[in-house]
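For this view, one protein chain was removed and the others were kept in their places.
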Amino acid sequence: MISVGIVGGTGYTGSELLRLLVRHPCIALRAVTSRAEAGTAIAEHYTALRGLTDLSFSAPEAARLAECDLVFFATPNGTAMQEASQLLDSGVRVIDLAADFRLKDVELWQRWYGQTHAAPALVDEAVYGLPELNRRAIAGARLVANPGCYPTAVTLGLLPLLEAGVVDANRVIADVKSGVSGAGRKASTALLMAECGESFKAYSVSGHRHQPEIQENLKRALGMDVGLTFVPHLLPMVRGIEATLYATRLQPDHELAETDLTALYQKRYQDEPFVDVLPSATSVETRSVRGTNLCRVAVTEPQGAGVVVVQSVIDNLVKGAAGQAVQNMNIMFGWEETTGLALSALAP
Amino acid sequence: MISVGIVGGTGYTGSELLRLLVRHPCIALRAVTSRAEAGTAIAEHYTALRGLTDLSFSAPEAARLAECDLVFFATPNGTAMQEASQLLDSGVRVIDLAADFRLKDVELWQRWYGQTHAAPALVDEAVYGLPELNRRAIAGARLVANPGCYPTAVTLGLLPLLEAGVVDANRVIADVKSGVSGAGRKASTALLMAECGESFKAYSVSGHRHQPEIQENLKRALGMDVGLTFVPHLLPMVRGIEATLYATRLQPDHELAETDLTALYQKRYQDEPFVDVLPSATSVETRSVRGTNLCRVAVTEPQGAGVVVVQSVIDNLVKGAAGQAVQNMNIMFGWEETTGLALSALAP
Amino acid sequence: MISVGIVGGTGYTGSELLRLLVRHPCIALRAVTSRAEAGTAIAEHYTALRGLTDLSFSAPEAARLAECDLVFFATPNGTAMQEASQLLDSGVRVIDLAADFRLKDVELWQRWYGQTHAAPALVDEAVYGLPELNRRAIAGARLVANPGCYPTAVTLGLLPLLEAGVVDANRVIADVKSGVSGAGRKASTALLMAECGESFKAYSVSGHRHQPEIQENLKRALGMDVGLTFVPHLLPMVRGIEATLYATRLQPDHELAETDLTALYQKRYQDEPFVDVLPSATSVETRSVRGTNLCRVAVTEPQGAGVVVVQSVIDNLVKGAAGQAVQNMNIMFGWEETTGLALSALAP
Partner (left out) sequence: MISVGIVGGTGYTGSELLRLLVRHPCIALRAVTSRAEAGTAIAEHYTALRGLTDLSFSAPEAARLAECDLVFFATPNGTAMQEASQLLDSGVRVIDLAADFRLKDVELWQRWYGQTHAAPALVDEAVYGLPELNRRAIAGARLVANPGCYPTAVTLGLLPLLEAGVVDANRVIADVKSGVSGAGRKASTALLMAECGESFKAYSVSGHRHQPEIQENLKRALGMDVGLTFVPHLLPMVRGIEATLYATRLQPDHELAETDLTALYQKRYQDEPFVDVLPSATSVETRSVRGTNLCRVAVTEPQGAGVVVVQSVIDNLVKGAAGQAVQNMNIMFGWEETTGLALSALAP
């Protein structure tokens, strides 16, 4: 049993983390901080947690967090970089669910996030917490940068193709769609149900922060630049991300059949507990992973047009955020990777 | 005033056609047929039409339809090709909202639609009813093939780029998303709200009938083959199509700036009453055209990556079906093209 | 042609008013004010209005509004009562879409709205703008208090029963449900799609401002106290209100058959252009009035249990707000009551 703290427990990643951690057999929740809700019982704030925890939110307090073995930051971008250093110095391990440590290139980070990085010295040490890419490094990490939701779906969808070198890495297209919970729990007219319901749109067409995250981490992993056009869209639903990925086959003579592509994915992910490869041309529904830590993928090459189409779905709050953070914790502390993550999808 | 008939008035294209026609100043509805609902008052079937029409559905009856000036087929694929010939012989003009006359290549049609074409002799005569492409031919047509919903959104989104030759026509990607009304009003478990609600998926990833329709009509219009990867998706909402289109710039040195691309679109569509070009990088929402005959488009070139991104939205039941049919009727009978189509979008 | 101003044009009632007024044949829009958006083109703020108006939002300016024949307030509660007096003195007629003048009992108003009333002297003069109740008074009014959305649906649902004295007025139950647009366009976490989507709840169970509005206006109209239990609920959708109303029959011996109840409603509303009485026991869908100024009602007496059940549906933004305001304008200026309100429901 380890002692765990959560900084910033009132957003959606925070509440999802709580949903998972209250049933996790190896941890004890020591503190869940919230400036705004300090003193309020967690179960009063989240009716869904009634009966599952007696904790109340507490004001952020360094001393108390310093006594934890692990602290999750479920805060807006820019908080963890302020506070992680002191915790690490106290011997606390840290998983940041925000973006503070996702990019190694501090300049690039500052440009996309519009603020000065407060802890550039920690950036290099931080491990990008995508277990399917960095499992070993995560195990030994003091500081884990939990990946963004889109980058998780896109990276897992592209990895086998890029590693095998069967597609043109210079021109990959990611048409991604997310439920509204991906935007977090913040008062914003743009996220009102009266704005988002029964409508659909692309957004950030000129550029989105998750694009450099995908590109930088793929480059570190694969040693190659990936030319990526990335267009996010907002779905009129709450949970779920679907990424449809398009890449040009390098072997237009089809030495590798469509079924071979699926085999490639199956081989790449055969030992992964949270990646499930479906038959080619299957329709992969977001609801098939709702509430779970799974990424489901299918790879297809429609009508021999020389373009490979990958579908990749995750629950943005689980594999795209809190579930992946728990998976990283399991790895960091040497537990069975699926501990606390035996979740069945809620469908319908 | 002309006399108009509708064959098959109980589906969504039929009901939308009725919504538009009951307020159209130049037509009188003479017959709306439905085998299943013959004798039922239309306003009983569609509560939304109470007070707007006294007509009842009638059994299909050739004689009565033959007295019309114009007959719309809002039937499943395969019906119009059986019945159009006789009507045309009686001097009735025909607009088919189904797919029977959308492809000139009868072999191709038979392969995709899985049936023998009953009126191949009429195929050549039929005019593909996309006014922005074929206005003059539509004006003189006896038989108009009303375009599919996806092809309308995709073709209008691509036309200016392809006509100007600024993108590589060999590799165009259309990632398209539709509300569920696009699938029609048929009892099907796959279209239940419990199946489609709060979920999202691609479908027909291996191939969809609208792909050859887009390709064949672009080829006829532009004289070039377009290499198109087309992946449809099902949105958890009722109305609206969004197409995000990706094409590679042929001038990677950016002789043509992003603003020039928008200018290109504005010029192409300056006289079009139903195409609205938005500023580059705008988020184009489907609700901005809900209930209207408009197509709204925006063209962007994100971060100079050499890929042009076009957003195109329509209401699948209006510009994607019934509204376009009314627009075609207006052209065929020499009326102001916007007659009966002065519709404001319902947003929110 | 009269000259019209709108104060506060950026919320949902404001945008809906614009949707209706840009096509109204008898008015010219002179000013649409918004402190926040002054200078912005209306069509830029509301993509749905592109091509329909060239106006920009202007800063609130008394002089300009004073030149109008009619000013609509589509502002939060508490604004119209500050500004109406000066406009009325300038000879401008006023329709307030907020709640400032809906209650005659100023004490009661102040208790429910938590502020001091700034214009108690105008309260008596204001006419409650429910045409089906107060048509004559509206025609001559300088100041009209446009009813709340719930009160419109509930009052129209109850009127025939209460006027005829066939139910016990001491115990009426109104179980009402509204789409989220009813709560307005304000940044609030409670109204986020991630909070409201795929969920349903009652709210304000202890009491809601619309309850005294219904009771006071029924008392004025009918001269009797109505004992009303009113429980509002939030629907996971954008537009539409459904009220299910329960009242006990005073004649348990069924002198008046169920069909007679429907006849009672038909008679009461036979000359009303915007109330449509459906057959008993029909399912009355909110979508059957979406986008229109209609109220559709059905009255049923299930299984002789002595309880009358009324279903009443409206579009909260049209008959529940902007459409009713236009109807009131039409009455005030002596135009055909349906002018500018020939709207067909968008279904599906």
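Here the chain labels run A, B and C in written order, and each chain numbers its own residues starting at 1.
In this text, a residue touches a chain if its C-beta (ideal position, glycine included) is under 8 Å from a C-beta of that chain, and two chains touch if they have at least 3 such contacts.
Every value quoted in this text rests on a predicted model; they were computed, and no experiment measured them.
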Touch criterion as defined above, residue of C:Gly51, C:Gly91, C:Pro120 or C:Gly207 at the omitted chain: C:Gly207
Of A:Glu285, A:Glu301 or A:Glu337, the one touching the omitted chain in the full complex: A:Glu285
Options C:Glu44, C:Glu198 or C:Asp260, residue touching the unrepresented chain: C:Glu198
Contacting the left-out chain in the complete assembly, out of C:Ile95, C:Leu143, C:Val284 or C:Ala325: C:Val284
Residues of chain A (touch criterion as defined above) contacting the omitted chain: 12, 15, 19, 22-23, 46-52, 181, 197-198, 238-239, 276, 278, 282, 284-285, 287-291, 296, 317, 342, 344-348
On chain B, residues whose C-beta touches the chain left out of the figure: 12, 179-181, 183, 185-189, 191-198, 236-238
Footprint left on chain C by the chain that the document does not show: 171, 173, 175, 177, 179, 194-195, 197-203, 205-207, 227-229, 231, 233, 235-240, 242, 244, 246, 248, 281-287, 290, 298, 300, 302-303, 305-307, 309, 311, 313, 347-348
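One rule holds for everything that comes next: only the chains that are shown with their structure count from here on.
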Nearest-to-centre chain - CA centroid comparison: B
CA centroid of chain A to CA centroid of chain B, Å: 38
Inter-chain centre distance, chain A versus chain C - centres from mean C-alpha coordinates, in Å: 45
Sites on chain C at which at least two other chains make contact: 12, 181, 197-198, 238
